[in-house]
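One protein chain omitted, others in place.
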Amino acid sequence: MQKIKRIGVFTSGGDAPGMNACIRSVVRTALYNNTQVSGILQGYQGMIDNQFIEMNSRSVSNIIQLGGTILKTARCSEFRTVEGRKKAYDNIKAAGIDALVGIGGDGTFTGIEVFSREYDIPVIGIPGTIDNDLYGSDFTLGFDTACNTVIEAIDKIRDTAASHDRLFFVEVMGRDSGCIALNTGIAGGAEAILMPEKETAIDDLIERLEGAVAGKKTSTIVIIAEGDQNGGAYNIAKHVKTKFDFYDTKVTILGHLQRGGSPSSFDRVLASRLGFSAVNLLLAGETRRVVGLKGNEIQHVPIEESINNKAFKLAPDMIELSHILAI
Amino acid sequence: MQKIKRIGVFTSGGDAPGMNACIRSVVRTALYNNTQVSGILQGYQGMIDNQFIEMNSRSVSNIIQLGGTILKTARCSEFRTVEGRKKAYDNIKAAGIDALVGIGGDGTFTGIEVFSREYDIPVIGIPGTIDNDLYGSDFTLGFDTACNTVIEAIDKIRDTAASHDRLFFVEVMGRDSGCIALNTGIAGGAEAILMPEKETAIDDLIERLEGAVAGKKTSTIVIIAEGDQNGGAYNIAKHVKTKFDFYDTKVTILGHLQRGGSPSSFDRVLASRLGFSAVNLLLAGETRRVVGLKGNEIQHVPIEESINNKAFKLAPDMIELSHILAI
Amino acid sequence: MQKIKRIGVFTSGGDAPGMNACIRSVVRTALYNNTQVSGILQGYQGMIDNQFIEMNSRSVSNIIQLGGTILKTARCSEFRTVEGRKKAYDNIKAAGIDALVGIGGDGTFTGIEVFSREYDIPVIGIPGTIDNDLYGSDFTLGFDTACNTVIEAIDKIRDTAASHDRLFFVEVMGRDSGCIALNTGIAGGAEAILMPEKETAIDDLIERLEGAVAGKKTSTIVIIAEGDQNGGAYNIAKHVKTKFDFYDTKVTILGHLQRGGSPSSFDRVLASRLGFSAVNLLLAGETRRVVGLKGNEIQHVPIEESINNKAFKLAPDMIELSHILAI
Partner (left out) sequence: MQKIKRIGVFTSGGDAPGMNACIRSVVRTALYNNTQVSGILQGYQGMIDNQFIEMNSRSVSNIIQLGGTILKTARCSEFRTVEGRKKAYDNIKAAGIDALVGIGGDGTFTGIEVFSREYDIPVIGIPGTIDNDLYGSDFTLGFDTACNTVIEAIDKIRDTAASHDRLFFVEVMGRDSGCIALNTGIAGGAEAILMPEKETAIDDLIERLEGAVAGKKTSTIVIIAEGDQNGGAYNIAKHVKTKFDFYDTKVTILGHLQRGGSPSSFDRVLASRLGFSAVNLLLAGETRRVVGLKGNEIQHVPIEESINNKAFKLAPDMIELSHILAI
């Protein structure tokens, strides 16, 4: 094993709050261990386009609280080709980078996995996505912040819901994962939660809402993950309205604001710990690992294990209590 | 002029942050002046349905910070009929209410104006609507809070916008008024602002966005008032996308969360001052006035003047600077 | 084992955000299982003073987002006496309460432990304290919210710190525990963190700050847990100032605002899960358990184990990285 002299760090895929705190931790931990750091802009695209910037302690000053990612992120189909990765490797080599830390999701991990096998470069993956759908960590960077953003929105909607007789539909992120929907539905006191992991017939939804209205004579909030089988919030609202016409139905599409915002304390601490751990693993000679949180401790698992396993983070007790608490 | 012994207070129309702070101020100012207060539930509907509750100092404890309205609000077509108002008057009379304070918008003011003329009951209107489109006050209750809610959303979107090459469309409230759109567009640093008061051709918008993209190579946010002539954000995004296809376009519909939330300091102080002033006016023998803020001072104008005048609150310097600051 | 017909729920000790969400979950889970619930006001004092209120589904409507505790809390020395507990038991018995759920900290757990042994009443403890210093749960209710409150304050201070050459001292809660200080110090990017678990000589602190100033020529934030051996923030600021006089030193004492605020999504979900689990344990015949979070799962441990074990939640990697990240 050769000593690592320069680590390249990049963010890839959808951005998530906490990525900057994580970059900062990678940079400062490396510098503390007398290892240089290059920031790679625009993820894999930046490797191919030769966009590297020298990172020093000041480059990451005053960024721990910022949403987004100072290294930016982009999709890159070229990296999926052998030629693209060849170009990336040549650039990385020329830049003196001899190890990589990639912050992102499934696609990011797959990329560095393949790359590391092809070019024998040590790599570590850090789970960064608001969807919390990665195997190998109880929580992914940005999920906690996104949930807080959603419940602040729900709380505001509930204020006005409680003043009128209205039915509110709030669409949250989650194309394949109901993690945000389930957590914020419970935390927001929603009457119903629709998510991709669980089919909900519109008729059952209507029945449930009729029960809520009958029992409470007050207003009602439905949370819908964007990936739910019934289509988005507008579509569901339209269907429900046909059988529920005495109620005013209102729709909110939170959209990309869920990706932004200053990271929560939880996400900043997690980001700092994972960045610290990723660098220490590299320096200890490890490669192709994903670092993650397990309870209160940092763990790491093989990247391929993380890629090949589906994370199921909808705890059965949470699904059960989502039904009970809305009574 | 007869001494007023009991004031009825109600909220009507769309709810707005600060209504509770205003109710509190009406109640406590009246009690301080040895005048009783009845809370009327559900606005005009509550007068017709005889929904009155006794308000004491404790009824309004710990509500100054709450969004929504503890007195609730509802639409009421019956009050627009002579019979409806007759029923309302009989109930009010029976409840011992001999003056009214109505918190709401245009429709609320029209209601009490007519009612007061028919039944010779003193009334005062307090401008409460997030749209800030009423004549007689620099600011209406809830507008400041709504703007803060919107810019928090825009700030979050900008985080993620700055990390990707994306075009964001954010739809804000304002069916007839661009007040929220203009203020939050400026405060949020938007590249373009679409509002009902000003026609914007889609082609001009596209040209402007192309300029922004060319100049900045970064992401771009467009604010759209729901009442804009081009239709909602989804519609505009669809049109823009046809000529702008290398960009990812994303839409956020903020919806009713703009009505909720804990009122800002500004709205709470304004609410407290207007409630205080409304009661003092009634006790001084005034009627059919709308209280409002003029600079740093509380003023009042005849209700009919408020109803008949269109508020134009898009200061010319603001429209001009909205173009300049986005450069 | 006798069937439980009525559960008494109470909050005790310092209040913490999430207590209301937890009460709501206890009430609704019990009702769902056809078990009645009494709310006990003011903790142990309410048992002695016979302050019970009937809880139904509506009693806990619209409280999930509220800080504080609707059941209030108080200290109660009388419950530490045999006579006090006798009185409490007689009242509880008369009210038909045959099981207890106590939400609070160490003192709360000790109280129900003793009580349960003396009177053979089944009890479950739920860890609720912002200090996160209880054994048996990775996180206690309110800790996450308190950390978010602190970092919002630190972020604001950093804004002004970065505009001036100034040294800021921020005192946070934690009489015996540095958990808030360590987490928010890392999340807030503090230059130094002082906490009860670790003695810091003032001279070492000064040296560290001199290094920070020399390296950065910018401003500097020190986080101090109130229980640190060097005394509170004012005292430390005074000492530092003597050797650092070219710098303006400023002090913020956050105080009890750290206990308030709307609970974070994390705390609301945790509260809901723990309340649900506590009731299910009672109904399953368990007693004298503390429910808690272990990773992503709910666990439970004997109360006496929780009381007798010191929680050490300052993960070694976090202490190490708090030094590195401030470079």
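Read from first to last, the chains carry the letters A, B and C; within each, the first residue is number 1.
Criterion: a contact is a pair of C-beta atoms (placed from the backbone, for glycine too) under 8 Å apart; a residue touches a chain by one contact, two chains touch by 3 or more.
The model shown is predicted, which means the values in this text are computed figures rather than measured ones.
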{"item": "Which displayed chains the unshown chain touches", "value": "B, C"}
{"item": "Residue of B:T108, B:S264 or B:T287 in touch with the missing chain, whole complex considered", "value": "B:S264"}
{"item": "Among B:M19, B:I151, B:I193 or B:V213, residue touching the chain not depicted", "value": "B:I151"}
{"item": "Touch list for subunit C against the chain that is not drawn", "value": "11, 15, 17, 66-69, 72-74, 149, 153, 155-166, 168, 250-261"}
{"item": "Those residues of subunit B which, in the complete complex, touch the missing chain", "value": "21, 24-25, 28-29, 31-32, 57-58, 61-62, 64-65, 138, 144, 147-148, 150-151, 155, 158, 162, 183-184, 186-189, 215-216, 218, 262, 264-266, 268-269, 272-273, 276-277, 294-298, 313, 315, 317-318, 320-321, 324-325, 327"}
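Just so it is clear, only the chains that are shown with their structure count from here on.
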{"item": "Whole-Å gap between the CA centroids of subunit B and subunit C", "value": "39"}
{"item": "Cα-centroid distance, subunit A relative to subunit C, in whole angstrom", "value": "28"}
{"item": "Shared interface positions of subunit C, touching two or more other chains", "value": "none"}
